[in-house]
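Sharing a structure here in structure tokens format.
The other protein chains are all here in position, but one chain of the complex has been omitted.
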Amino acid sequence: MTMKNYAVVGGDKRCALLAELLAKSGNSVHAYALDKYNLSDAIVKKPSLASLKDKYDCVLLPLPLQIEAGYLNAPFSINTYLLDDVFSLFPPGQKVVAGKVPHSLFEKAGRLGVALFDYLEREEFSVSNAIPSAEGAIQIALEKLPITLNRANCLILGNGRIGKVLSQYLAGFGAKVCVSARKYADFAWISAFGNTPLPTGDLTGKISGFDVVFNTIPRLVLDEKLLRELKPEALIIDLASSPGGVDLFAAKELDREVVWALSLPGKAAPLTAAEIMMTTVQNILEEWGYGK
Amino acid sequence: MTMKNYAVVGGDKRCALLAELLAKSGNSVHAYALDKYNLSDAIVKKPSLASLKDKYDCVLLPLPLQIEAGYLNAPFSINTYLLDDVFSLFPPGQKVVAGKVPHSLFEKAGRLGVALFDYLEREEFSVSNAIPSAEGAIQIALEKLPITLNRANCLILGNGRIGKVLSQYLAGFGAKVCVSARKYADFAWISAFGNTPLPTGDLTGKISGFDVVFNTIPRLVLDEKLLRELKPEALIIDLASSPGGVDLFAAKELDREVVWALSLPGKAAPLTAAEIMMTTVQNILEEWGYGK
Amino acid sequence: MTMKNYAVVGGDKRCALLAELLAKSGNSVHAYALDKYNLSDAIVKKPSLASLKDKYDCVLLPLPLQIEAGYLNAPFSINTYLLDDVFSLFPPGQKVVAGKVPHSLFEKAGRLGVALFDYLEREEFSVSNAIPSAEGAIQIALEKLPITLNRANCLILGNGRIGKVLSQYLAGFGAKVCVSARKYADFAWISAFGNTPLPTGDLTGKISGFDVVFNTIPRLVLDEKLLRELKPEALIIDLASSPGGVDLFAAKELDREVVWALSLPGKAAPLTAAEIMMTTVQNILEEWGYGK
Partner (left out) sequence: MTMKNYAVVGGDKRCALLAELLAKSGNSVHAYALDKYNLSDAIVKKPSLASLKDKYDCVLLPLPLQIEAGYLNAPFSINTYLLDDVFSLFPPGQKVVAGKVPHSLFEKAGRLGVALFDYLEREEFSVSNAIPSAEGAIQIALEKLPITLNRANCLILGNGRIGKVLSQYLAGFGAKVCVSARKYADFAWISAFGNTPLPTGDLTGKISGFDVVFNTIPRLVLDEKLLRELKPEALIIDLASSPGGVDLFAAKELDREVVWALSLPGKAAPLTAAEIMMTTVQNILEEWGYGK
């Protein structure tokens, strides 16, 4: 790619590492709202957001863009910033990439003539992040289980991106892997890769033998009845974003161990997570018409 | 499933085995246009198509339905049958499953009130058949290559169903597997499973090192220029249906070895292929409202 | 197996879990020198060693038998015990299994007519423990590396039991795995399983690209020269028992991150580690002439 002029605004360690990676690749990088992170000298640190008025080839906002509604997600800044104020600074035509953008901000961006893109609309971003998510889940299982994954009975709920990658990596340990799904085609995929399919809608009576259950489905699957069927020492790792897939109240009552693991890519492999962001930004820019 | 009343009409060994499997599972099975195949006593052999006028729970036609246009694909029959004549026999409401049904027959079925379903519209059918296809492709490679798959440099063109399964099975031998794709998301999938992605549109200069190339893309990919780049002893296995993905004329001129392998499931694993048909038929019937 | 009468004497969590597993399998189990561990009611707790004078089917001592030379390894006891005193209690003919038994104690046992066996003389014990060791090593890598194991460049020094298992499990993540060995036959094994062999004696100039190095060789391999060649951010995980395989002084000088991971089976998977002990004890007893 030709070198570009980036602004990285706010965000967590993953965003800071993204800034470093972009600088290391020879780009010009300006950092805003990262004042508490110890960035290298290759990056220009900006004390205020004022110069976001200047046009950049691309402005990189965090993923997720906001944690408290309406405010920029900026854990490494001593200040707080209203997203409305941030967006008001951008010159018309500014290209901006952010993650988990609320509908209202897309509208605002449209009115301001700002070209706004969400990481999560990129299929390759989600697939790539399934890898550190799966590895993070395995790390938790290795830490928590008193038995080896080798020969452990593992159940993965859901054969989406994370389910597909996780089932493969678990099988690599010689674990016995069942994967639940709803579609016949998914049953065929699960069998093709040497694992055992189970119907998600019909788990009752089939899960008492599992040592560990990984949930990837973002709706209630492990209800009280199923939790009761699990053996008491089974470990549950919930990888689904809010509201998760486990009845946490029932799990507590029944004394089942549940680890709700969110935002694994940035935790399990922050550098790879930053590389995935960088690649995705470059793919977006390429499709927006920037040459290599 | 509750037992049912099937007619199996025409088709190759796979269809004959399908009839046997259905009978073995306790269904009532009537065979038409399979007179030269040595069917077991569990199956009622019908000397003519006349009693197709009777209603069956389901009539199973071949995959593909026709080889010569307009005629039933019936290699095990001493007679030939016009598809129009076959369809005219069915009573209104008859459920029929067939494969590669031409558009005109769907129209005819509609007019006759016949409920016609194509195997190929079922995603699970295609996924399941990717397994025997991949195994058949590996069998050809094992037969033809003078080197082991272990450490062989393998290129798979296309990361569709067959590409995904084949890449996994080849990697199981310790082969070095590259897979070509066009979408960024596919690159991520290929990497996630430990293989190396290549862009399908930009292969020039990158394929001289491969010992074997498996094509799964049903349009011309290996043109004269790419064929010339391959080393002379490289083996090409084309798994794509007509027109295939290899310039066969150029390959002959350049003395490159090409195996065009069609209809692998029925050849590589006819019993599994028949089981896949049976499962698919049962899934179709279930969704048409038959209970288990 | 027929039920037996065991004494479990001292040891860490793994030994305590071994006592529990034996009791759960229906054996009679007496615990000594485990007074601070919260054992279940199925186990008879003995306040002093005095009744070790009684004959048991088998007495199970810890692995390792001693940490401070001459003393029983008994971290869950409030007392300390001289091994000489413990052995003096055993009646002639007593069968005893222990781990890492010093030569002098074998002599003493011989004079006392005690039949003493070392876990570590059992090949199946060492092979089985390679599994939790490899999983523990992967856990450390997942925790420490900022990148994913998928596509990471991994070097394993040594193709012994742990090297063989670890290389396989790492490859399951889609990591790029090199394994060093000295013998031609090991090179062939490494290639057969799809990984890349390197000569242990000739690593100079070949290791600058690795993201993580796992050492399994119990003699100095990673000397200052090789450490200098590794990239600064490479992670080193030393799995070799004392004296280890890394020049720790040089590593500190060069600011290379080294994790010296000892006794992984008991830490990574204490329950599996206890099961391995139980299986080994049963195999020993079976060969000593006890029937099933």
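Note that the chains take the letters A, B and C in the order they are written out, and that residue 1 is the start of every chain.
Here, a residue touches a chain if its C-beta (ideal position, glycine included) is under 8 Å from a C-beta of that chain, and two chains touch if they have at least 3 such contacts.
These figures come from a predicted structure and were not determined experimentally.
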{"item": "Shown chains that the omitted chain touches within the full complex", "value": "A, B, C"}
{"item": "Full-complex contact with the absent chain, from B:Gln139, B:Asn153 or B:Ser263", "value": "B:Gln139"}
{"item": "Chain not shown: contacting residue from C:Glu124, C:Glu143, C:Glu224 or C:Glu253", "value": "C:Glu124"}
{"item": "Given C:Phe106, C:Phe193 or C:Trp260, the one touching the chain that is not displayed", "value": "C:Phe193"}
{"item": "Positions on chain A contacted by the hidden chain, ascending", "value": "150-151, 171, 173-175, 191-195"}
{"item": "Absent chain, residues of chain C that touch it", "value": "122-124, 126-128, 130-131, 164-165, 168, 183-185, 187-189, 191-193, 283"}
{"item": "Residues belonging to chain B that touch the chain removed from view", "value": "17, 131-132, 135-136, 138-139, 142-143, 145-150, 168-169, 171-173, 268-272"}
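In the analysis below, only the chains that are shown with their structure count from here on.
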{"item": "Between chain A and chain B, centroid-to-centroid distance (C-alpha), Å", "value": "37"}
{"item": "In chain B, residues with contacts to at least two other chains", "value": "191-193"}
